[in-house]
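I'd like to ask some things about the structure below.
Here the complex is missing a single protein chain, while all its other protein chains stay put.
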Amino acid sequence: MEALATRAWEAVAGLYAGLRVTFRALVGRKNTVMYPLQKVNVAPRWHGLLALPVDPETGSDKCIICFQCERVCPDRCIHIEAGGKGKDRLLTRFDIEMDKCCYCGLCVEVCPTEAIVFVPHYETSTYNRANLVYDLDDLRRAAPKEPIAHGVVAMRGRP
Amino acid sequence: MSAQAPPPIPTRIAPIQTAVDILDSLPGGSVVLSKVEYLLNWSRAASLWPLTFGLACCAIEMMAAWAGRFDLDRMGVIPRATPRQADCMIVAGRCTIKMAPIVRRLWEQMPEPKYVISMGSCATCGGPFYYDNYSILKGIDQVVPVDVYVPGCPPRPEALIEGLLKLQEKIKAEPFLRRAVPA
Partner (left out) sequence: MALRTEELMLNMGPQHPSTHGVLRLVVTLDGENIVDVVPDIGYLHSSVEKMMEYRTYLQNVALADRGMDYLTALANEEGYLLAVERVGRIEVPPRARYLRTIMLELQRLSSHLVWLGTWGIDLGATTVFLYCFRERERILDLFEQATGGRLHHVYFRPGGVYEDLPDGWTDRVLAFCDEFLGRVDEYHELLTGNPIFLARVQGVGVLPRDRAIAMGACGPVARASGVDFDVRKAFPYEAYGELAFDVPVFQEGDCFARYRVRMEEMRQSVRIIQQAIAKLPDGEIRSKVQVNVKLPRGEAYARTESPRGDLGVYLVSEGEDAPYRVKIRAPSFSNLFALTEMMRGWKVADVIAILGSVDIVLSDVDR
């Protein structure tokens, strides 16, 4: 009988200790980010979407067609082709298969001119896998190819 | 495997189909039907219960999406561990050739209508394991039809949430009652 009482007391004490933690969490700081309404500010180093942003001064990207990023990519998902000679060398193709990319950042590291960079976008989901191949225009735009879900947009537009 | 073919509608709901056809042929019936359909789609989209198919690293981010910070439960998305109670399947992570038949079987066990979200580069197309690899399936869409692809390695929990919102949009736009019955 005594043992039973001890066990019952232990159970109540344990429950009480646990509930105290719960209560502290209840009145404490809220932790949830209401995602479509609020957004987490991703860190500047966040490995988001890759892009070749256009330099406003020259009106073009900074790529010097050195193929370093293509060579270093562990997933071989960058495909570069260039035409012309010398000063007229021009990018004819710069595709990144965003579905194969593992967002490792090695291409950003080796690029000598910082032409290829990470942009803080992560909402890249799509209905069609073919949409995940980003070509030169998409990369220069530095934004997801497919529009973000209406739900997100509509909710964010709310006052 | 003809994974991309639309799955046949089970014969059980044939009476509903007949009722829908009759209602559709009545004057003004299609308006009523549209409203009913809208209501059904809205309720389906707002309580999407996924089967959490956690395979690899992405599964950890999927768990994080249900944890306190992102709290996917507030969108009516409640994780299920059994395919019989699930509306959609989140395949998170790389799928091996050994695992592929099991993914397929669990997908077949889900009741109609069912959807698949492929989370992460690996489930989308093999990702980092695409080349020089003998064991990883090159994309989950080789065994099950995928509705929404969420790329990333791993995608942030927000990216998964956005993928789910995209799936909700797809569901809301579906002619749920009036879809064509395969011959």
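By written order: A and B. Residues from 1 in each chain.
Operating definition for what follows: a contact is a pair of C-beta atoms (placed from the backbone, for glycine too) under 8 Å apart; a residue touches a chain by one contact, two chains touch by 3 or more.
The model shown is predicted, which means the values in this text are computed figures rather than measured ones.
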item	value
Chains in view that touch the one left out, judged over the entire complex	A, B
Touching residues on subunit A - with respect to the absent chain	7, 10-11, 13-15, 17-18, 20-22, 24-25, 31, 42-47, 72-74, 102-106, 109-110, 118
Residues in subunit B touching the chain absent from view	52-57, 59-61, 63-64, 67-69, 81, 94, 96, 98-99, 102, 106, 128-129, 131-136, 153-154, 156
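Everything that follows uses one rule, which is that only the chains that are shown with their structure count from here on.
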item	value
Subunit A-subunit B separation of Cα centroids, rounded to whole Å	23
Contact footprint of subunit A on subunit B as seen in their complex	68-71, 74, 121, 124-128, 130-131, 139, 141, 146-153, 155-159, 161-163, 165-166, 168-170
Touching residues on subunit A, where the partner in the complex is subunit B	31-36, 39-40, 42, 74-76, 97-104, 122-129, 132, 148-152
